[in-house]
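Shown here: the complex without one of its protein chains, the others still in place.
Letters A and B name the chains as they come in the text, with residue numbers starting at 1 for each one.
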Amino acid sequence: MSLSGKTALVVGAGGLGGPALLTLATGGVGRLVLVEDDVVDTSNLARQPLFAERDVGARKAEAAAARLRALFPALALEVRDERFTAANGLELARAADVIVDGSDNFATKFLANDTALRARKPLVHGGVLRTTAQILTVAPAGLGGCLRCLFEAPPPEGSVPSCADAGVLGTTAAFAGALMGAEALRLLAGERGAYEGRLFTFEAKGARGRLVLVRKRQGCPGCAGGAPLEGGAPTAREVASSRPGGVA
Amino acid sequence: MTRPAARVDLRAYACPITFVKTRIALDRLAAGEVLEVWLSAGEPAESVPRSAEEEGHRVLGVEPLEGGAVRVLVEKRADARAGAGSAPAPGGEPWP
Partner (left out) sequence: MALTDDRIARFSRQLLVPGFGEAAQERLLAARVRVVGASAVAAPALVALVQAGVGRLWIEEPEDVAPADVPGWLFPQSAVGSSRVEAAAAALEPRSRHVVVGPYPMGGVPTATLVFAPSTAQSLAAAEQARRAGLPHVVVEADGEGGAIVTVPPGAPCFACARSAAGSGRPPQPGIAALSALAAQELLLLVALPGTVTGRRIDLVRGVTTTRATARLPGCACAGKAESQGAAASPATE
């Protein structure tokens, strides 16, 4: 199935978003919409594949656009040098066929989740922290749970990750971002997502991959408390108790 | 209290470089040795001692310096999560 008529919205062009964008573009998606409001920093270069030395100090949106246009001249690319917020989120989501969330903070991840549900578009969520990656696909009218079913609440306001939490292996982010891009390609082609209702985590040192079922949680504020398929089914609590969000 | 085996003045740096440099300095010490780190006020002063403790080292003391900066004494612990050359995790288990 040709994807030339499809649009993917990608939030973030960094460690997760960059590989996702490259994978989607290689896969022949017709249009990419990129939302990114950060500036390229030296420390980004060890893991964010869209940027090179000369891009340090530049707006990420601009540098990402230049790189993507150079590599994919046939790609229609819309670049929004802004944050993904409640003000622009719904409009952006409605204009896309799939949403890939490569953001690096919890607030945005939950917002992307809620926005995708409201816009009734599939969302590919991803996160990396140190040596562990995680991916979950939230499909509208799907059988699986959403991000809020999985993580009942974001960490409390003002809880700042410690310095050590800022660590991440670039390859872990690249692996996760590429998987997210591949998943988005599947969804755009009309296939069932590999991570729909199933959280995939991968820890690098042990090369340990795991799939954990994520069911709809009764009363979940995200998926409007849709009745779970099996009453009282446990959610992936033990996974949720590890620190999600992390860096991207 | 033992005299510090090494001193690093990191007041010119911001997070997270401050913790990277602290960790590198700790890696170079033997277990039980003490590192003295000077950190500027704000995020470095708050987060570096906390991060060091999270990795299993012992913060022996935090003393004020002028301008809100602090001097932190950290004892390297043998069983702390090191930055380099640490013992292999059995069976490649993920770090906690």
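Just so we're on the same page, a contact is a pair of C-beta atoms (placed from the backbone, for glycine too) under 8 Å apart; a residue touches a chain by one contact, two chains touch by 3 or more.
Being a predicted model, the structure only gives us computed values, none of them experimental.
Screening A:F72, A:F110 or A:F151 against the full complex identifies A:F72 as the residue touching the chain left out.
For the chain missing from the display, the contacting residue among A:V98, A:L117 or A:A166 is A:A166, taking the whole complex into account.
Here the missing chain is touched by one residue of A:L32, A:V98, A:L123 or A:A204, and it is A:A204.
Interface residues of chain A facing the missing partner chain: 19, 22-28, 42-43, 45-49, 51-54, 70-75, 130-131, 135, 163-164, 166-172, 174-175, 178-179, 181-183, 185-186, 194-195, 200, 202, 204-209, 211, 247. In the full complex, chain B touches the omitted chain through residues 16-17, 19-21, 23-24, 27-28, 55, 81-86, 88-89, 91-92, 95.
Basically, only the chains that are shown with their structure count from here on.
Between chain A and chain B the centroid-to-centroid distance comes to 33 Å (mean Cα coordinates, whole Å). If you check the complex, the residues on chain A that touch chain B are 130-132, 160, 162-164, 166, 203, 205-208. Taken in their complex, chain B has these residues touching chain A: 15-16, 18-20, 47-48, 50-51, 54-55, 89, 91-95.
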